[in-house]
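All protein chains of the complex are present and in place, except for one that has been dropped.
In order of appearance the chains are A, B and C, and numbering begins at 1 in each one.
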Amino acid sequence: MKSRILSIVLGLGVAFSLMLLASRAAMFHLPGNHQDYEPVQPIAYSHRLHAGELQMQCQYCHFGAESSRHAGIPPANVCMNCHRTVTAPLGAVRAEDELAQKEKRAPRPVVSAELRKLYDAVESGRPVAWTRVHSLPDFVYFDHRAHVNASVACQQCHGPVETMERVRQVSDLSMGWCVNCHREANRTGIAGRRVNASTNCSTCHY
Amino acid sequence: MNRRVLIGIFETEDAILEATEAARLRGLRIVDVFAPYAVHGLDHAMGLQRSKLPWVCLLLGLAGAAFKVWFEYWTTASDWPVNVGGKPWNSLPAFVPITFEVMVLFAGVSTVLAFFGMSRLWPGRKAVLLDGRITNDCFALVLEQDNAAFDVDEVEDFLRRHGAARVEEREQEVLR
Amino acid sequence: MEKHYWRSLAECENRGELAAAAEPEFAESPAREIEAGPSRRGFLKAAGFALAGGALAGCSRAPGEKAIPYAAQPEGLVAGRAQYYASTCGACTAGCGLLAKVRDGRPIKLEGNREQAISRGATCAAGQASILGLYDSYRLKQPLAGGKPATWEGVDRAVLEKMERIRAGGGAVRYLSETVTSPAKQAAIDRFLAQFRDARHVMYDAVSASAILDAHERTHGARVLPHYRFERADVIAAFDADFLGTWISPVEFARDYAARRMPPNMSWHVQFEGRLSLTGSKADRRIRTAPGEIAGRLAQLAAFIESNGAGGDDLAARLLQARGRSLVVCGVNDLDAQLWTNYINHLLGNYGATLDIERASLQRRGSDRDLADLLAELKQGQVAALFIDAVNPVADLPGVAGLDRIGLFVSFAGSVDETAERAHYICPDHHYLESWADAEPVAGLVSLTQPAIRPLGSTRAAIETLAAWSGHPAKAYDLIREYWKDRFDWDRALEAGFAEVPRTHAAAPRWIGRKPAPPAAATPGYAVDVYAAVGMPGGRHAYNPFLHELPDPITKTTWDNCALLSPAAAASLGVGDGDILRIEAGAAIEVPLLVQPGQHDQVVSVALGYGRKASERFANLGPRWINHKPTINANGRVGANAAPLLAFEHGLLRYQRGGAVVAKTGRRIELALTQTHHTLSVPKHLAPAGGEVRPIVREIAPAELGKPEHAETHEELWPDDHPYNGHRWGMAVDLNACNGCSACVIACQVENNTPVVGKDEVRRRREMHWIRIDRYYSGPPEDVRVAHQPMMCQQCDHAPCETVCPTLATVHSDEGLNQQIYNRCVGTRYCANNCPYKARRFNWFDYPREDRLANLLLNPDVTVRSRGVMEKCTFCVQRIQEAKIEARRNGAPVRDGEIHTACEQACPAGAIVFGDLNDPSSRVSRLAHDARQYRVLDELNVRPSVHYLKIVRDEKQQGEKHHG
Partner (left out) sequence: MAEVCSPLRPALIAGDKKPAGVTEDICRALLRPPSALWWGGFSVAFSLLLAGVAAVSYQIATGVGTWGLNTTVGWAFDITNFVFWVGIGHAGTLISAILFLFRQKWRTSVNRSAEAMTLFAVMCAGIFPIIHTGRPWLAYWLFPYPNFRGPLWINFRSPLAWDCFAISTYFLISAMFWYIGLIPDLATIRDRLQPGLRQRVFAILSFGWNGSYRVWQHYEVLYLLLAGLATPLVISVHTIVSWDFATAVIPGWHATIFPPYFVAGAIFSGIAMVLTLMIVARKAMGLEDYITHRHVDAMCKLLLLTSGIVALAYATEFFTAFYSGNTYEQFVFLNRARGPFAWAYWTMVGCNVFVPQLLWFRSVRRRLAIVFVLCILINVGMWFERFVIIVTSLHRDFLPSNWAGYQPTIVEVATLLGSFGLFFTCFLVFCRVLPVIAMGEVKAVLRHGKSHGEQA
């Protein structure tokens, strides 16, 4: 009896995992490989708009990248540098102006729903909890400084972020991917300059 | 078309040896001999030529060894040379043990597979037995009636003279 | 992931609720499996094979991990970049300058402040470990009234009203504290006490120097503690003063001492003592002397000196040769001895030279006489109000009684200790890293303390509390600023961490003393000698697991204090290591025996500061499994409290007393020793001819200096395969400078997230320290020589460990580092077996890291190793990487001395030097070519990158010295 129950349970387990596997077969990755991860963010922030259309420098917001291990997620006060004045898409503002002119009244301030979240965060002093996209295991120490100062383009690892509405993990961030890029860099140099991209283990693991 | 074969069942090792020898000398075509154990000298008696297995063994063994040496050199000294205890990139002597093991592995596995292939044995294959006692204690000599000249009675008589306990005549199909 | 927790933490810290926030933050603590995703790890743990597939598939999605930025980022703070705040160490009253390394809002490491005169870049073991106190989850998070949590308003109201009544009634108000080195605080205390008619401020030190102060009051008319200048002394005679280990200002003294012990022209040092102390272990000559005989010895020496060396006493002769360049110090808290000491120093004209009483030391100001009076008052219940600040008399002192007859009993203790638990109100003080403070350890040197982090709980600086109760509340910052206003440039001082101020004393006190009366004869029988251990300088550190697990530099015991007896004495009692002894001197205590070579046959020594309430927390420390044994003793605590053995004699707290009775109890425990074979010579019956003594540590006499022994040179077989073109990191350890103080061990432990494993694991010889200090005895047990040898991974170029690792988890870098890649290690332990130095450490278990608050100390730049992984010294590769990347960023090469390993950084003696062996001008390569240089087990041709420098000891009598 017991054994039957057990075998039923196991059977279900197998079936379940097969289902799971099947459902994921399409985008299957080895454990720990999160390529194509594209989580929904609390605020629908568009890199395409900011980095693409508006041509903002990556390091304007991710200012840690040049001087620190972490590029850093910009604190709300950085956003406020612009969004103190820019409260909504231009189109929305124009529309409001025209409407106001028609109705012969002073235009009301327009605030987009997404930016509202930002303002709430700033007012409440409770920061926005973004969802991490690129994350390496604890035992890997990637240092943005070293790469930015060696003039490695952000896109080299992060892909064409300036075209992404929502940020996606483009590269698989596997060790082989890192190492081969280092080898390549040692062979060809970066931006014409010779570089020493070490392949010592302790470059990243300590 | 279906040929017919003549089967002589023998009780002892010596009998089967004699009979086979004689049959061959008499120019009868020996289809096969069945025995419960490897009877020494029977291959000569049947006039079989030597097995090719040793070649398989040798060549795949060497192939395995060669592959392994190359692989170890490539991984350790060429693709990603890592300084291990100040040893030289190409530590050939240190590669010897594994090379040897891999050689043996390749040789062994391939020979066994080759054997199963050659002798058409595989798990669950239906065994065709001339007699239930073949795998126990009796021997069988199978002669093919290759041409019209083949005189069944005479050959049967010949077999009995060489100590056949029983002689039967059957369709060729009985063997594979 | 660890590295990102901090960012969000820093943010929480912004809200000033770190402690609270720590809980959810560490829902999965950084002590995480070194493995891919958590789900992967779950799958590893999950037995159900059937579901593995599901888990596997599940793994291909990232965990919904949050990255939380600041709402408003503080000025100048960049996530992931460390900041250093100049501060002052609060672990003892010595007042070493510190730089607190703060990473994303959390102080994670303390480093000595090179500029500050006391520290000069170094720290002691206790100082290094004291950072853990900040994250002590047992610290009070708010004031207590009658043992119940209360609000500051409530407590203030209640206390003030009670004080009002006392003021009216004119009751006696006593403020009991340790030596107050902070002038601002002293002022605050005085202001506070000024409100009362009968108020007195009593100071005492757990390890008292009262006798020295009293003696100088007699001989110089001023109750001063000389500022000893060992760097000026050519000849040092120390009488039971462990100035390298625990005495007054060990870091400063160790540094000064080491500075004068650099061959060829070394100072000469003789030590008279009954217990083998750290200092004694470094002496050129060590003379076993029972405490009772010290005064006599001094008198005798004085006689020789008076008679200008007549009697041919070697020491006297040397001292006389070095008039004004010699120094006689005495650590016995006995007036006679101290008077004689002063007299000798006076005769030798050392005052003003090697003893500075003009800019005297303020590191010990306690008066045992006042203390004795206070205790008497308490007994008779004459005290109306008692305020206790940073001391724990109930545990520190013998015979404290009548505490329950006090009208108002207030304690400023940070956590509930033996004394505080009996107080009516506990007004918890900040941890020193949370507070604004100042200190004047030596007259004229003001060292500042600035907070490195917001207070974790709602604690309040004692100085603020006092101000509030004196009627004019103020912030600590303002009080201190106010006190020092226009004495020095505040901002610059704050940046530097200290300031020099014009002398406070008018003129140096003159000698007014005369020849002391001949000392009383020593009492026969055992002398009990209660001492402060290097690893546990006082009970205030009893909460600290780092210090409990730190092997005592001499005894190599952990997690216990022992009764030290000489081999002869132990034999006569028929006892051995671990046998529990009953020591009776007035009161009685029971402690396990440890046989200690070099111990005087008539002296039994016991360490202070153990058996404290604070150590009850260690009950279930360490990994839990079927054979696990608890870390605490039968008394539920770590070690036994030796305070009952102390006693007051003529107004002085006596740490050494004759007439003690030592008896065996028949019970025994297994001690947790980190070294069980104590000499370099192998057991007689196993010794092969010529192999009796192993040349692991090498010692020479001054005469042999400059004669390098020829070391066999081995051909490099594959010279072209591994050229070290760039850097080639190496280390040099000067065994002559190293005094074994073990600051490096703790520094390494804090820097590299090394776990504390508990008594049972140490007993099993599984301690995890990456750097250990091997201690070897030589010579006969009654006249033993000691050698200390820091031993860590030797980073061999031909590393035996690397060849045998099947998974390439330990390989060599092109900068000569022996790399250990934790996440690649499967834990075969083959490397450790094949390591001739046994420098590798294995994670036998997942060592518990449940204390989430304590986890905030973890260094985010070093992986937390999981179970089943090998680890070892990496030459602090994270620091090397940081320096290299920064250098590249600034476009400048890494300069020599820019990278300091944690051990090097902490070392008071400057015995450890790290650097680039490829750079001929670097300090390390110069030392690597020094005549004293040798490499341990060089004959194996493993080519260690660590070079040792031989010990130089001048044991000859002076007569022989010349033609020596």
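To be clear about the criterion, a residue touches a chain if its C-beta (ideal position, glycine included) is under 8 Å from a C-beta of that chain, and two chains touch if they have at least 3 such contacts.
All values derive from a computational prediction rather than experimental measurement.
The residue touching the chain not shown here, chosen from C:476, C:805, C:899 or C:924, is C:805. Although one chain is not drawn, the whole complex shows that of B:66, B:105 or B:165 it is B:105 that touches it. Residue-wise, the contact with the chain that is not shown comes from C:846, picked out of C:65, C:306, C:704 or C:846.
Per the touch definition above, the residue from C:287, C:587 or C:696 contacting the chain not shown is C:696.
Even with one chain removed from view, chain C keeps its contact list with that chain: residues 44, 623, 625-627, 675-680, 682-683, 685-688, 690-691, 694, 696, 761, 764-767, 772, 774-776, 789, 791, 800, 803-808, 811, 824-830, 832-834, 836-838, 840-846, 866-870, 936-937, 940, 942. Even with one chain removed from view, chain A keeps its contact list with that chain: residues 30, 33, 172, 174-177, 179-180. On the side of chain B, the interface with the absent chain consists of residues 13-14, 17, 32-43, 46, 48, 50-51, 53-54, 57, 71-72, 75-76, 79-80, 84-85, 87, 91, 94-95, 97-98, 100-102, 104-105, 107-109, 111-112, 115-116, 118-119, 121-130, 132-137, using the contact rule stated above.
Everything below uses one rule, namely that only the chains that are shown with their structure count from here on.
Between chain B and chain C, the centres computed from C-alpha atoms are 80 Å apart. Chain contacts: chain C has residues 811, 813-814 touching two or more partner chains. Residues of chain B in contact with two or more other chains: none.
Across the interface of their complex, chain C is touched by residues 82-89 of chain B.
Of all residues in chain A, only 10, 13-14, 16-18, 20-21, 23-24, 27-34, 37, 39, 63-64, 66-70, 72-78, 121-122, 125-133, 135-139, 141, 143, 145-146, 149-150, 169, 196, 198, 200-203, 205-206 touch chain C in the complex they form. Those residues of chain C that touch chain B in the shared complex are 717-718, 721-722, 796-803, 805, 808, 811-814, 943.
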